[in-house]
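Partial view: only certain chains, each at its native spot in the assembly.
Letters A and B name the chains as they come in the text, with residue numbers starting at 1 for each one.
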Amino acid sequence: MGVLKMAKNTNIRISLPAVCFVWQIAMIILFGVFIRYDEESDTHWIEHRRKKNISTNLENDFYYRYPSFQDVHVMIFVGFGFLMTFLKRYSFGGVGFNFLIAAFGIQWALLMQGWFHHLDENDWKIKIGVENLINADFCVASCLIAYGACLGKVSPVQLMVLTLFGVTLFAVEEYIILELLHAKDAGGSMVIHTFGAYYGLTISWVLYRPLLSQSRHLQGSVYHSDVFAMIGTLFLWMYWPSFNSAIADHGDGQHRAVINTYLALASSVLTTFAISSISQNNGKLDMVHIQNATLAGGVAMGTASEFMITPYGSLIVGFCSGIVSTFGYLFLTVNKALLINLLITLYLFPYQPFMEKTLKIQDTCGIHNLHAMPGVIGGIVGAITAASASESVYGQEGLINTFDFKDAVANRTVNIQGGYQAAGLFVAIAFGLVGGALVGGILKLPIWGDPADANCFDDDVYWEVPEDEDENFLSRHQNMNHARGIPDV
Amino acid sequence: MGVLKMAKNTNIRISLPAVCFVWQIAMIILFGVFIRYDEESDTHWIEHRRKKNISTNLENDFYYRYPSFQDVHVMIFVGFGFLMTFLKRYSFGGVGFNFLIAAFGIQWALLMQGWFHHLDENDWKIKIGVENLINADFCVASCLIAYGACLGKVSPVQLMVLTLFGVTLFAVEEYIILELLHAKDAGGSMVIHTFGAYYGLTISWVLYRPLLSQSRHLQGSVYHSDVFAMIGTLFLWMYWPSFNSAIADHGDGQHRAVINTYLALASSVLTTFAISSISQNNGKLDMVHIQNATLAGGVAMGTASEFMITPYGSLIVGFCSGIVSTFGYLFLTVNKALLINLLITLYLFPYQPFMEKTLKIQDTCGIHNLHAMPGVIGGIVGAITAASASESVYGQEGLINTFDFKDAVANRTVNIQGGYQAAGLFVAIAFGLVGGALVGGILKLPIWGDPADANCFDDDVYWEVPEDEDENFLSRHQNMNHARGIPDV
């Protein structure tokens, strides 16, 4: 049986190029039909300025948002990419497949989000500018989170499929939460993190591998792969204030979102170190916690980042989410050292003992601890903060601006807003669970070239891997070259 | 005796979590009492704009300073963090503890700097915006510099104490230098680098370990740890123009600070390579020099960055500081290859032979060469440049703007300003020496869990360290798995 399993066909020489080519050509055609420059990136901008009496080029949204966009872009490609290099022999796959699916996903997201949010009803075109680029990066983030649960266990073709459907689902749930429910979620605690995490966890649950322990020897880090992962952690951590403020309101909105996120992140670092140390007999710190749970404050501050949550409120959010996230890595993970998460969703389901026996989810990066739980916290914090907003704190205009209480929702009260925020959280979870189940089912088909249980977490399956340290060692002892067939001159 | 030493208790399971929790809770309480959003990050900004007749959201200081803030943030966490990953087995501690103390320090700095500089006398609140975040990052930089001298020889609890007092001392000396003496120091040659370096060197002197050679085998780099350190070096080098301009005057002030720093840094790269090569018999370059002394131009340009020092003046500053810094690594370091600096402070004390025999400072990262000497150069350059400023060069308004000659100091002449600049330098040194002696004394108490001499520079003391290359090698030869107790399937 084991031998048969080993024989799984992982040759993606037809399927991966086919998917890349066909989908990219489809993108070109759809962009040709639908996507145009918006008025701020079109050469007619100078006429637009004159017509709207805009005094300076600086009022082009580009100058408000471009620095934040670049920070978000770094988080998507270096942040998420390097965070997933921690495995000893899956660094190529971590950073490389992250690169592939993000590059595809941002194109598809421009279309999907455009159709739902930005379709010009006059000419049926989507007009894009820098804010669309940011939103496309945001959308892709949810798929990269989902990748975290599947890291090392799926083929790049499966990841492309995961991204295709993930972006599609994202655009719909985002439309429901932000447009129909009119919930606020500037940094995406619900829309990005909660959805992305449950989407990935459910997929991982469908793709459960009972014999995954066959690749146990590859399910850990080595010293330098942990240092590489810290590059990802730190770029995520440093730029998270840009993430949560990138599409916030001009002026005080962006400014306040940065302050709140900066403080929440700082606070979650301290509680992560505390819980990590206290959990070991000898007080030693665990890199897994430091690489992940320190970021929980940013996730949990996603929804409320624009609100007047106060600086100390932000610290409290970071404090709690750092604790919860680290505890997640400690207690929801049966075999922590090997990073196989047999995850028991303690707080969502009433029949815990039943779940404990039944629900088997292999969550390679622990996204339940970093994105699902802090994301849900963020959604709840957002709902409470919204419901307790008041004119005395926000000012009359400030309250209207912050929650966009105008047009159809001009008469909404903060209490009702709080309710809609909570509803948004459930929509995000529902889309993650249902969407993940459906997509998981598709990915279970035996046509995608996924690796056998014994070959998981091994770059050698999909990459030309250079010979390594031992080779290296030899190369420095050139007197041994004869044995390797290299002629002297 | 040796065996007894080895038995030193490095279990920080109680102390580290206690410090993290208690101090973080203290931060939350103090933030609750004291910290509020300022008028630019508060929802009342729209009313403020109307009242002050501000035409556009872009005039929110956020848009002037946020890109620089993010660059500084990267320097603090990736720059300093990765610069300290060069040791072969202390990369976790280098980047990880840097992360911890910076995350704590920025919170404490917002409070300390707020009390001294930004306390609103009407309501006794500190109103924070993006400039406060930058200043908090700056303040923490001085403690990270001090960490460089102690790298590998102290426990994380000691580092938290070092940071608590370091930030406190910083806020006081900064208040004296910038407010009372009205010295200018936009990039902190004196306030940050000189203070931070002498603070760390004095602590290291108090904590002198006569038997440190017991961990000699860990006091070097390996090939890839040197490459990791270059990540730190380059992000510091590239973003230093943002560091020196982040809180400079809007408009020409920030612009000029960038140009001056850019040029000084370029110049110090060339002299560093020159001295590094000339110092070896075979002309080979030393990574220690390239990783550190190339940055000396940025340190030395800290005070004068805003001044009309001229582009060629900036090149000269970089030229000299690169030479001095590299010579520091060569001659003030007895055992360079092993990175134990037995530092002889040649230029501060008259009785050199006496110092040579007596003053024993183990400076792991060579901060004396990178921060102390170039910082002092920067202070002197600032004083000279200020004293030689003239209306013919600066213009009447330019001179007033650059040196803030208004209110209480409206009648100050440039000569007097030069004198106050020099006085500021001595204040920074004094605070470093006295503060370091006091804090060093506290850190010498045998309660902080510091490692034994033989266990210095070893991540294994405070971290769960993965098994490594050898393990890795084995893992790729799965036929050997039987021997490791992993069952075949």
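As a convention for this text, a residue touches a chain if its C-beta (ideal position, glycine included) is under 8 Å from a C-beta of that chain, and two chains touch if they have at least 3 such contacts.
These numbers come from a predicted model, not from an experiment.
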| Oligomeric copy total, full assembly; chains in place: 2 | 3
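Going forward, only the chains that are shown with their structure count from here on.
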| query | Could you state the distance in Å from the CA-based centre of subunit A to that of subunit B? | reply | 32
| remark: Within the complex, subunit A is touched by subunit B residues 11-14, 16-17, 20-21, 23-25, 27-29, 31-32, 35-37, 40-47, 49, 55-58, 60, 62-63, 66-67, 70, 73-74, 77-78, 81-82, 85, 89, 91-92, 95-96, 99-100, 103-104, 106-107, 128-130, 133, 156, 224-225, 228, 231, 462-469, 471-476, 478, 481, 484, 486, 488-489
| query | What residues of subunit A sit close enough to touch subunit B in their complex? | reply | 1-2, 5, 55, 58-59, 63-64, 67-68, 71, 88-89, 211, 214, 216-218, 220-224, 226-227, 230-231, 234-235, 237-239, 241-242, 250-252, 254-256, 258-259, 262-263, 265-267, 269-271, 273-275, 277-278, 280-287, 290, 294, 308, 310-312, 315-316, 319, 393-395, 397-399, 401-402, 453-454, 468-470
